[in-house]
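Left out: one protein chain. Kept in place: all the others.
In this document, chain identifiers A, B and C correspond to the written order of the chains, with residue numbering beginning at 1 in each.
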Amino acid sequence: MADLMQVEPGEQKPPVIAPGHNYGTVTDKIADVVLKKPVSLGWLGGLFVCFLILQWMLYGVTLLFFKGVGVWGVNIPIGWGFAIVNFVWWIGIGHAGTLISAILLLLRQSWRNSINRFAEAMTLFAVACAGMYPIFHLGRPWLAYWLFPYPNTMGYWPNFRSPLVWDVFAVTTYGTISLVFWFVGLIPDLATMRERTDKKILKYIFGMAALGWRFSARHWSRYETAYLLLAGLATPLVLSVHTVVSFDFAVGIVPGWHTTIFPPYFVAGAIYSGFAMVLVLAIPIRKFYNLGDFITERHIENSAMVMLGTGWIVAYGYAFEAFMNWYGGDVYEGFVRFNRFHGPYALTYMALLFFNLVVPQVLWIRKVRINNFWLFLISLDVLVGMWLERFVIVVVSLHRDFLNSSWGMYYPTQVDWAIFIGTLGFFTACIFLFMRVLPAISIFELRTLLPEAESVKHE
Amino acid sequence: MMMEEQNGKPHKEDVCPGKKDKLNLETANAQIEETKGPEFWRSLEELAGSGEFQEMMHREFPKGASEWLDTVSRRGFMKLMGASLAMAGMTACTKQPLEPIVPYVKQPEEIVPGKPLFFATAFTLGGYAAPLLVESHLYRPTKIEGNDKHPVSLGGTDVFSQASVLGLYDPDRSQNVIHLGNVSSWGQFKEVILATLKDQSASQGAGIRVLTGAFSSPALADQSQAFLKLYPQAKWHVYEPVNRDNAYEGAKLAFGQPVDTQYQLENADVIVTLDADFLYAGFPGFTKYARDYAKRRDPDSGNMSRMYAIESSPTSTGLKSDHRLPVRAVDVEMIACQLAGSSGGSLSGAQAKFVASVVKELQAHRGSSVVIPGEHQPPAVHALAHAINAQLGNVGKTVVYTDTVVANPANQTESLKDLVADMKAGKVQWLIVSGVNPLFDSPADVNFADAFNGVPNRVHLGLYQDETAEQCHWHINETHYLESWGDTRAFDGTVSIVQPLIAPLYDGKSLHELLGVLSDDAQLSAYNVVQDYWRKQHPGSDFDLFWRRSLHDGWVQGTTYTPKQVSAKSENFSQTTTTRSTFSSGGPASAIEINFRPDPSIYDGRFSNNAWLQELPKPLSKLTWDNAVWIGPVMAERMGVATKDLVRVEVNGAKVDLPVWIQAGHPDNSITVFLGYGRKRAGRAGTGAGFDVYPLRTTATPYFTTGAQVTKISGTYLLASTQGYQTMDAGDETRPIVRTATLEEYKQHADFNEEKPPAELTLYPGFDAQYKKEPYAWGMTIDLNSCVGCNNCIIACQSENNIAVVGKEQVNHGRHMHWIRVDAYYQGDRSDPQAYFQPVPCMQCENAPCELVCPVGATTHSTEGLNDMVYNRCVGTRYCSNNCPYKVRRFNFFLFSDWDTPQYKMMRNPDVTVRSRGVMEKCTYCVQRISEYRIKAEESGTTDRNTDGDLKTACQQSCPANAIIFGNINDANSQVSKLKAKQRNYGLLDDLNTRPRTTYLAEIRNPNPELQG
Amino acid sequence: MQIFHRATNTLAKASIFGGLILVGTLLWACIQIQRSPYVTYQHVARPQPVPFSHEHHVAAIGIDCRYCHTSVENSSFAGIPPTKTCMNCHSEIWLGGGMLQPVRDSYASGKSLIWNRVNDLPDFVYFDHSIHISKGVGCNTCHGPVDRMPLMYNEGSLQMEWCLDCHRSPAKNLRPQEQVFNMRYEQPTTQKPLLYDGKVYTDQMSLGADLVTKYHLRTVADITSCSTCHR
Partner (left out) sequence: MKDPEIYGLLAEFDNAEAVVEAAHKTYAAGYRKIDAYSPFPIEELWEAIGFHSNGVAKISLLGGLLGGTSAYILQWWINTISYPVNIGGRPYHSWPSFIIVTFEMTILFGGLSAVFGMLAMNGLPQPYHPLFNVDRFAAVTRDKFFIAIFSSDAKYDPMETKQFLQSLHPSAVMEVPT
């Protein structure tokens, strides 16, 4: 996080909240996005498009369940294809949310207050997308519940030595904790909405959801402790989740998977892609809902810096991987390197190096960091790059392993694409809905950032 | 003795579940078998007798027809779920439907439901018999095995006989008598033909012609003689597209009479093949030759043989040889002369050196060497081979001459020509075609079809309504050899009685019965024909004993041929011996030669509807479902064609477009095409697969000719190969997958075979202690020296373990299901490579990487060291396959097993679960057989299962070369333990510390020092 | 301003616990249904073409199991008697009995009787009768008091956990060979001790332990390996 703190000399950090705001204005501006703003055509149109894309996924999944995983490009030796690639990619994206809400909270990075709400929402939706794939990719999805240890008539249990079982526990825990974290953060704001709306029905709904929160100091005290504890627990959790995901590969003996570098390098990659997604969402949101006062250049720039930083950790990962392939002196590991550069999938590897390592370097330039348009493009580029990384790890490692006789190729089918792009539709659809029904920025936490609130702290 | 009951008519009637008009008790009893077996008969109706079943048996394309080939089955959602859930069983919130259970009314004595019976019989190809034992569950033959008591088989079999059980249950088999395209009946046919025979007998049958394939059946020979005596003017023709004309003509050249040649390879120190592929299932005596060859390839025995191959199109034989000289087929004759001492002909330096040292070797091993001419080499080469063997004094030692196995060694090509001539001349009123398909496979230049269509009455007797049947007035559905009585000769002359394992599924008739009708004895049954014939041969009171014994043993005592003294015909030898210096040259070296070969999997096309064989990877190219034109690397480069490109092949004025397969080791200016593909009416599996090359073939040059044109045309064609990458090189390294050494190196330091992993590579205490405690720990060795890549193990496994067929497109996706595969690797110069075969079943690793990663524990380790795969627990993450370094696990990406077609249900092995969609499967070391022995032993109250040598896995049992040995590694005296103790024993990828239970014996070659480097 | 009525508080809290209880009950129900006769047919008589009474034939007449289930000692499959077996007696007695009509029809017409399977394992399970018999597992250990079943039903749930229960501790069910077909066999107790091999047993476990060694039973690890039953 070092590069978050550092300030280039001579440059004035932009504020976290634009000047001239007080408790009231902050509350109104954010709440009105939901309560007062009329439904715009743009919003409807966007939601509709996402919905259509979602239908494509449903088509793919129906085909999948009717006919079997054979409708995908998977085969022997490449037993895992898009399903796992997308799973890892989505889970990774989710990580930024938790990082912002939990880790930055612990690090007292108060600027995170204005982006943590939708970052967490993003996490939830991303995890939802990710969570579908492990079930889809089963040969017999209707038996997915066998992965849970429940008292069954077989007197038989899941195999706790398998990384996939670890995955089940890690991902479900992660999903639950993220959801709770998000909801706890929402409670006071729901109370605010309860009072701000004039519609009776909304009053009831928000009122119930707010659980009757009444801003009592005693409640606040327990609330703060619980919130802090959640942050404290979510931090190791978020690190563990992608570590466990990386174990899916690192525990295997496939050349290109069996590496100790994977956990840190996966986590960094996750945050890398996660922040890219944050920016891809934040930039349009602050524009169209003119929340520029709260999601300021400061946030944009910091996120850009995080990308730059994690980008370099990832770069180190690649370098070290290649080095170990050579240094290990193992025939098969050595060939992994050779195959990535010269094999049939060399292009994807080159592309991922370009997208993940070369392009983001322009972020060294501050002008780019604070230029919404370019930053948006770079974020997209990183998202693509990180997807390619997962593709290379999963497919390119598998397609040529130990016995030459069993080498094969993987060609994604249209169902592969349908389901992948479909989840993108699902994700964005969720974001659209979220923007309409809930305060996209944590109102009460924003209040604490106002000067008048600051003053009380230093009595 | 069980065959008694077998003989009893009533059984043979009742046995068959498929019999239309009668749903009977034995049928029903199959039920019992099945309900306890793996299959899931939903209701009796589905099994037999009732409407649905009848319908299926009679519809031309039964329900689910397309499933064999389609990528995506057309079955409904519920069906899929139903089947899958059925697998999931009670634990998956499913309720088992009520299952009916149907007992006999009167139960035959020898039947113990749940226990299989074994019957001896024999399969015949081109007149040569493969002696068999057939496993039968409640009178349903399910598995073909070699007759281990029979001198020729010794338990070994070949792919064709192994796969024939699928042929029996093929739903595409002809099921009716057809007259002019309409369903008719045997009765009507008899009426018609008996009427016409009246006027034929007047003309002494001048208008009758019979066309059959080559046969060795003494009974049939006898019957045909009788028939010809009845109609002296009638003629009996024999033609098969792949025949032994050359061999017999060669024999006539040399000895003035047709004889069969047997080679005693166990006595041969030096083997020289002249374009001969004696390690190919189509070669008479293959099983015995493979075994004898392997016997002499043991580097530890001290008398390892050395093999030189002079051949054109690459073969397993050539690739197994120590030295291989790739030449065009036309040049073989010249080289043969040089071996015989002639100085004629021009040879390149390398070739000359090769020939010189071969000559030297032969001279050095007089009486213990053998020269084997190829079936498709011209008579002259055969004659030369006879001459050389004679000169070297090999005759009587390594070479033995006997009477011909086939009853009628006439020149089949001539025979066909005569027939066509007669047909053209309008002399033929009645043509009876039996078991052959001339409209598909006769040479182009005889224009068989035209002449054929001029014949007023054409009758076809065959298993399928094929191209020929289509053009016949009458088609009679023939009985499969597993349905009918008969007899046949193995290549050593021994006669086997062919006894039926099941009553004719579709009321078929055999040639015996047809002849019966023709000779005006309409009541004649095949059973009577055969038994009467042998009663004549073996008169006397003890016939019944003799008969039972022959049936039980699987062969008739005292019918084995004794070696025959043949004397050289001097005048013929004068031209073949050393002085000769002119040969039927192939013209300039630049002239392109085309070779015609029977397909390694579907032979001449007769097996093209056998999906097992279609999906069986060809030994060298690993192609499935297709034939391609083989072109050598050099020539391909010159032409600028790549594998899968389409080329046009023109020769003898005909042209065929087919895809290229670049075959390492193929000589330059020579191409090879394979017969039997491009069938138009074969059935679901065969129709439309591959390309028909018979149009290129002429009577003059049936096997090879020069002057072919090969031109690249636009477009490519999808070829589905199971092994895309056929070298051990990866990047700049060569992987130690197949470990090899020369005999010299091996003698110097037998431990050349380095890279033994450290004993304890783990932080964990392993299970070694427990494994040691167990009385049994299963293991396997595969001797790469013995393996000749014949693929037999693959089919045996497929049959034993109910392995599904997936079709060309799925194979191309890398989704074939074979539990054991035979990898082929080519190293070195692509034009003249070293090649190796490596069978790869599940390694049953002690530290199995697959088990560790399965989230539901569907694959675990048994206490006896088996890597168990529990299908019904599998949820299909495919993680185990990813983590399997040997990639021996196979996944049901769709519902590959056919759960509908009733015939297949009868075929399945009830002791092995039929896998459903979405589950992983793999080699189990035939755990069902292990269990059988365990239970047998434990019931007798002992812990000793005395399994060694008795308990065999399917692959081991079928292997003619004894390359695969399975057994108890905790017993120091077991065969497998001894082999594992050898220094050339190594574990594949054992540096991964997977500790495989299946290990390999490194391949040791025995090259001639002179020719090395 | 006040939105909710006083009662809402109780209501809200109650609904939370209510929800938890509901979910719990549902899960519990699923698990129970899996084991209920609805799924397992346990103790449920199947419809049969002939109301054959084991009670009558075994208890009243005293026919041995093996008279009908002939292959039970030497095959995986116990065997369902062919119609012939029925007719051995019923060609002599009960000739008029209307309920036997199907049997006589079957014998006359040669068409089999079609029964409904009672002890029906899923098709991926390979159970072998002969080995269990020869290791001293009594018929009624699995099949229950057949001699008291007017209509046949399956005693056990036939689920994997049910099989494992015995495979994990065979000793608790083994009995002397000659007692295997004894429908009224009782395990030794202090009240009813059992004399076997010149040794007096007063409890099952000690008897079982001795029989395990006597019959060379394989270890529990052996007989709980997957491939023991699944192939």
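In the analysis below, a residue touches a chain if its C-beta (ideal position, glycine included) is under 8 Å from a C-beta of that chain, and two chains touch if they have at least 3 such contacts.
The shown structure was predicted, so the numbers you read here are calculated from the model rather than taken from an experiment.
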item	value
Shown chains that the omitted chain touches within the full complex	A, B, C
Of B:170, B:851, B:938 or B:990, the one touching the omitted chain in the full complex	B:851
Of A:37, A:199, A:222 or A:342, the one touching the omitted chain in the full complex	A:222
Option from A:75, A:101 or A:159 whose C-beta touches the chain left out	A:159
Which of C:16, C:30, C:108 or C:205 contacts the chain that the document leaves out	C:16
Touching residues on chain B - with respect to the absent chain	764-767, 770, 846-852, 857, 860-863, 995
Missing-partner contacts on chain A, residue numbers	22-24, 27, 149, 155-157, 159-161, 165-166, 169-170, 173, 176-177, 180-181, 184, 188, 191-192, 194-196, 207-208, 211-226, 229-230, 233-234, 236-237, 240, 244, 247, 444-445, 447-448, 452-453, 455-457, 459
Touch residues of chain C, complete complex, unshown partner	1-9, 12-13, 16, 164, 221, 224, 226
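Note that in this section only the chains that are shown with their structure count from here on.
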item	value
A-B compared against A-C, more contacting pairs	A-B
Geometric centre distance via CA averages, chain C-chain B, whole Å	46
Approximate Å spacing (C-alpha centroids) for the pair chain A, chain B	57
Cα-centroid distance, chain A relative to chain C, in whole angstrom	54
Set of chain C residues in contact with two or more other chains	34, 159-160
Two or more partner chains touched - positions in chain B	90-91, 873
Of chain A, residues touching chain C in the complex	150-156, 194, 203-204, 207-208, 211-212
Residues on chain B engaged by chain C in the complex (per definition of touch)	23-25, 28-29, 32-33, 35-40, 44, 86-87, 89-91, 93, 95-96, 98-107, 112-115, 770, 774, 860-864, 866, 868, 870-873, 911-913, 924, 927-928, 930-931, 935, 938-939, 941-943
Interface residues, chain C side, partner chain B - complex	30, 34, 38-41, 46, 71, 74-77, 79-84, 106-107, 110-117, 120-128, 130-131, 134-135, 158-160, 215-216, 218-219, 221-222, 225-228, 230-231
